[in-house]
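A single protein chain has been omitted from the complex, and every remaining protein chain is retained in its original position.
Letters A, B and C mark the chains in the order given here, with residues in each chain numbered from 1 onward.
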Amino acid sequence: VLDLIAPPLEGGVGRGLLDEWPRYFAYLISFATVGAAWIAHTGITEHIDRADATFLRLNLLALLFIAVLPFPTRLMAEYMGESDAERLAVTIYGLNLLLISATLSLLWRYAAAEHLIKADRSDEMVREYSRRLTPSLGLYGAGIVLGLFAPRLAAFVYLLVAVFLLVPIRTMVRKKRTRGEGGSG
Amino acid sequence: VLDLIAPPLEGGVGRGLLDEWPRYFAYLISFATVGAAWIAHTGITEHIDRADATFLRLNLLALLFIAVLPFPTRLMAEYMGESDAERLAVTIYGLNLLLISATLSLLWRYAAAEHLIKADRSDEMVREYSRRLTPSLGLYGAGIVLGLFAPRLAAFVYLLVAVFLLVPIRTMVRKKRTRGEGGSG
Amino acid sequence: VLDLIAPPLEGGVGRGLLDEWPRYFAYLISFATVGAAWIAHTGITEHIDRADATFLRLNLLALLFIAVLPFPTRLMAEYMGESDAERLAVTIYGLNLLLISATLSLLWRYAAAEHLIKADRSDEMVREYSRRLTPSLGLYGAGIVLGLFAPRLAAFVYLLVAVFLLVPIRTMVRKKRTRGEGGSG
Partner (left out) sequence: VLDLIAPPLEGGVGRGLLDEWPRYFAYLISFATVGAAWIAHTGITEHIDRADATFLRLNLLALLFIAVLPFPTRLMAEYMGESDAERLAVTIYGLNLLLISATLSLLWRYAAAEHLIKADRSDEMVREYSRRLTPSLGLYGAGIVLGLFAPRLAAFVYLLVAVFLLVPIRTMVRKKRTRGEGGSG
């Protein structure tokens, strides 16, 4: 998975390593995105009581889109700086992120619709989860359009989305509030 | 496992990516087939009460044939379009699929014969499972013969078999029927 | 791990694939050996009640020798047919197998000496397990010496050892005997 190579000695290794920044950048976005997807997936399976045949297949589809991500990552790392190729690579990358996000969202909605979720989970909680899985869909859609004009900016947006999904702002806020109300933590 | 590479800039990246279609095609067939094998395997181990020494070895054999699949996948991706090599690659690929399917079928039949299956599973259910694991054997056999004359068509058949194994037609039908009869879900 | 590559089209793909036999051979030995090590390891952990710090480290050492095996495998695949290099490669390969076998044997003996084994396991069973893990040590030692004179024969011996460890002869015999004595299975 780790497609990082040692640059040749000629011309200075330090410089050579710095010139490889698109690779680190692309790798970082993919790691953060896969990490966010993994946390979302863990959240989903934690609330699931049982999996039916369709759930398993949707799960496999999400896995396919995650397993395929190293390829667009490589394209993006390779073509960063080559205008047309860069645009194409970032667009393909964005579509892949959108597909990952969409299948995960679908997985949760399917589980909710088919009553696969544990009985003690409140409807409120299920709805909040659906809401939480939705904004990334819109952001990836916007990123794909943005990427047609400003590919690097779109790549940066994808990193921000992953970080936004990872850093638990809402959880922090909620925790603080709970404490303020005298909750036990 | 992911053997997808970024095409060179010369001649256009978009065109270069499209020309790589045999790779995506081969990767997709293998992913779908391994996914179907994984679901079949999960099904088998779920109904198993205990594993004896022979079961572990058969399991290892199935794992060998699955672990080896990336090699024929690569051959197929590499030689697609080169008549003789293409025929050979698709034939080797088909044989590998047949071996995966045959060992999984054998694994289940062995478990049934040696009474390794959980006691509360009905004979009817065991027989249905055996039936479900059988048709792919015949389809792969037919695909191998077909591949001698029309390799690409055979590759397409392999994709269809995997999709047929993955998309839970029977489950859907049964679910609908259960509901019609007033089942609780 | 899978180091198998598609041969070039020139000179015929079929011929090219046949010429690659040392790779398949080396891969098969390694797969069978790792499979046998995995089954032995599963057996060990199944009988273990708890792991202490030293057990974890020995376990890690066994893992190191298993994780490193693809390298001698590659050497053997690469140098098969080049007399001196072949000898060296097969010797390194044999030493690696010996180290895997020795650490696994040590792991079990350590567990037995430190009373880490589940209390309901009989002393007889513990001793039999120790015996079962021992012969491969001698066979690998003999293989290494043999390999100095006849490398390919030694490689074949390594395959036989792995198959001998995998095919559950003793288990089959015992099962038959148990049945003959009227055991419940």
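Note that a contact is a pair of C-beta atoms (placed from the backbone, for glycine too) under 8 Å apart; a residue touches a chain by one contact, two chains touch by 3 or more.
All values derive from a computational prediction rather than experimental measurement.
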| item | value |
| --- | --- |
| Among the chains presented, those that the missing one touches | A, C |
| Touch with the omitted chain, as defined above, among A:125, A:145 or A:166 | A:166 |
| Touch criterion as defined above, residue of C:5, C:18 or C:64 at the omitted chain | C:64 |
| Interface with the undisplayed chain - residues on subunit C | 52-54, 56-57, 60, 63-64, 67-68, 70-71, 74-75, 78-79, 82, 84-85, 88-89, 114-115 |
| In subunit A, positions touching the absent partner | 2, 4-6, 9, 13-14, 17, 27, 31, 35, 38-39, 42, 166-168, 171-172, 185 |
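We take it that only the chains that are shown with their structure count from here on.
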| item | value |
| --- | --- |
| Pairwise touch network: line, ring, star, complete, or other | line |
| When subunit B is superposed on subunit C by its C-alpha atoms, the rotation angle in degrees, nearest 5 | 90 |
| Approximate Å spacing (C-alpha centroids) for the pair subunit B, subunit C | 28 |
| Centroid spacing, where centroids are CA-atom means, of subunit A and subunit C in whole angstrom | 40 |
| Shared interface positions of subunit A, touching two or more other chains | none |
